[in-house]
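What you see is the complex with one protein chain gone and the rest in place.
The first chain written gets the first letter, and so on, giving A and B; residue counts start at 1 in each chain.
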Amino acid sequence: MQKYSLNILMAACAVVLLMLAQFRILDNYIQAVVMFVGINIMMSTSLNLVNGNMGEFTCGHAAFMCVGAYVSSVLSVLFFGTKLGDPMLPASMAVIVFPIIVLIGGVFAALISILVSIPSFKTRDDYLAIITIAVNYMVISAIENMDFIGGSRGFQGMKDTVWAMKDTLNGPWMLFWVIAFTAFTIWVIRRFITSTYGKGVNAICQDEVAAEIMSVNTNKIKTINFMISAGLAGCAGGLFAHIVGYVNPQSFNILKSTEAMVMVYLGGMGSLSGAVISAVVFTGLLEVLRSQAIMDVLLAPATFVFPDWEPSAGVIKWVMIPLLLVLIMQFRPEGILGNKELSDVFPKLKKYYTFK
Amino acid sequence: MSLLTIDGLTQRFGGLQAVSEFSVEMKGGELMGLIGPNGAGKTTIFNLISGFYQPTEGTITMAGTPTAGLKPHQVTSLGIARTFQNIRLWHDMTVLDNIRIAQHYRMGYSVWDSVIRGKKYREREQRIREIAEELLEAMSLTEYAQEFPKNLPYGLQRRVEIARAMSVRPKLLLLDEPAAGLNSADVEDLIKLVQWIHDNFDITIFMIEHQMKVVTSLCQWIKVIDFGATIAEGTPEDIQSNPAVIKAYLGDDTI
Partner (left out) sequence: MDFIIQNILNALQWGSFYALIALGYTLVYGVLRLINFAHGDIFMVGAYIAFFVASWMLGPILNLSPLTTFIFAVPITMLLTAGVGVTLERIAYRPLRRKGAHRLYVVITALMCGLILEYGNLAVLGASRLKFPELVEKSIWHMGGVTVTNLKVIVIFAAIAVFIFLNFIVTKTKIGMAMRGISYDKFAIPLMGIPIDAIIVFTFVLGSGFAGLAGLLYGMSYPILEPFMGMIIGWKAFIAAVVGGIGDIRGAFYGGFLLGFIEVGVVTVFPSTYRDLFAFTILLIILWMKPTGLFGMPQSTKI
C-alpha cells in the first residue's frame, strides 16, 4: 500500500484542485497558471524525448504545438462552434468528443514530425537544428497564408466547445482535461522509455553505430520517437488553444520553441522528473517576472542610474530567461537533475511509488 | 550449404583500393582469423560484412541470403554480430540494459504494447530479461548486471561487449581486435572465453587480431591481407613460416 503513496497523493491533489476551482475558492488567474504548468509539463517532457533521451538538437518544437492547436481548434469550431457554420454535433457530446479532438490534433502533429524525422536519419546536430527551425517557420508561414482559418489574424471560437461542456455539467472542465492529459503524457513517456523498445532511443543517443549493429532499427525508432514527442506536443497545443480561446500563428514561433528548450535543458536532458520539475519552476518564474512590481525591484539599480528608463516586464522577461539559460550552460549544464531521475537522487522515494 | 560465402569482395574509396578480391567460404563452426599490418583493410572487410558499407564489387551471402543493400540491423537479424576495436558499449545504461537492447530484433511487440503493457508485452519483456540474465550467468557477469560499463575495468567491458554480441544469438560472430588494450591476464581470460563460446554454442567465429598469441591459440585457419589483397592463408604453423607474411609485417632486407 505504501508503494502507491505517491500516486494517491497526486490523485488527491488533483481532486483538491478541481474542487477548489469548482467552488470558486481558486480564482481564475491561479487556475490559468495551474493549467499553464500542465501545458508546459507536456511540452517539456515531450521535447525531452527527442532532445534529451535521443540526444538530438531540435529547435522547432512549437511547430507541433501549433499544428495540434489549429487542427483541434478547427475541429472544435466545426463540431460545436458557430464560426464555420452551424455546429455539427449537439452540445451534449462535447464532453466525450473534446478529448478526441485534442488527440486528433496530436495525430496531425505527429504526422508533421515526419518532415523532421526523415532528415534525421542522415543528419545530426547542427543540420537537424536548421531543419527543425525551418519547419517551425514553414508551419507558421503556411498557416499565415491560410485565410480561411484567419491567417495571421488568428482564429477563435473554440470557447464554444468549453461552454458546451459546461452546459452539460457545470465544472472546471479545462482544468480537468489539462490534468488528465498531463498525467497521460507522463504515463505514456514513462512507459515507453522504460521498456526495452524505448531504451533503444537511449542507445541511439549514446552510440548510434552500435545500436544499428545490435539490431536496433534506428530509422524506425527515430520516427516513432519523433511522432510520440510531436503528438504529445500537439495535444498540449490543442489544450492551450481551448484555454485561451484564441490562436495566432506567431504564438508558436521560435520563442515558444525556446521556452520548451529552456525547460528541457534546465531540468536535465533525459530526465523525466527533471523536465516536470523545471516546467513547474519555469512557469512560476514566468509568472513572477510578469509582475511589473517585482521587475521594478529587480531592476532598481539600473533605473537608479538611468532614471528615464522604464523597463517593461514583458520585455525584460525575455532578457532574463535567456540569461538564465546561459548561466545554466556556464555553471551547471547538466541541469537540475542531470540525466538522472528524482528517484536516483533520493533513493528513499522509491518506496513510495510504483511507476513500472 | 555454407554459412558465409564471400566472393571477390572489392572496395574502393575514390582512388584508394581498400579491399581487393577477398574471398572466403565458411561452412559453419570454424574459428578463423584475419590478420595483417595496420591499414590492410581488415576492419573494412568487417564493415562490409556487417552492412555499413556496400561493396564496390563482389558478393556476400549469409546463410543463403545475399547481404547486398541490407541495412546493418537487417544483416544482424540474419545472424551476424560483431564487436568493435574501440569498445562501443552504451556507457550510461546498465550492463543488463546493454544486453536487453541487443534483443530489439525479437521484441515482438509494438509501441502501443509498450505503453499499454498488456499480456503480450509482459511475456516478451520477461523473456528478454530471462535471456539476458542467462547470458550474463553463462559469461560470469551476473554480479555486474546493474553496473555501468564505464565503471568496469577494461577487460570486463570487453567481456560485456562480447556478451552483448552473443545475445543476438548469432551464427557468425565477428570479433574486431578483441585483445586490444588488454593486459596479459585479461588476454588469457579472453582466449578461454572465446574458446568456451566456440565449444558451447553452435557458432562460427571470425576474428581480427594483432596479438599472435591469441591468433595461434584459437584460430584453426588464418587469412593474411596486406594493402587489401590476400597474401597468404593457412594454419597457424603455415602462416608463421610463410615468407610473404614475414615480409609484410617485418619488411624485407632491401632498404
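The rule is short, and it goes like this: a contact is a pair of C-beta atoms (placed from the backbone, for glycine too) under 8 Å apart; a residue touches a chain by one contact, two chains touch by 3 or more.
Predicted, not measured: the structure shown is a model, and the values here were computed from it.
Taking the complete complex into account, A:C59 is the one of A:L17, A:M43, A:C59 or A:L289 that touches the chain left out.
Contact between subunit A and the unshown chain involves residues 57, 59, 115, 118-119, 122-123, 125-127, 129-131, 133-135, 137-138, 141-142, 144-145, 209, 254-255, 258, 261, 265, 309, 311-312, 315-316, 318-319, 321-323, 325-326, 329-330, 333.
Everything below uses one rule, namely that only the chains that are shown with their structure count from here on.
Against subunit B, the residues of subunit A that register as touching in their complex are 187-188, 191-192, 195-200, 202-203, 206-207, 209-219, 224, 228, 339, 356. Residues 50, 52, 71-73, 76-77, 81-82, 84, 88-93, 97, 100-105, 107, 109, 111, 114-115, 117, 121, 125, 128, 164-165, 168 of subunit B are the ones that touch subunit A when the two sit in their complex.
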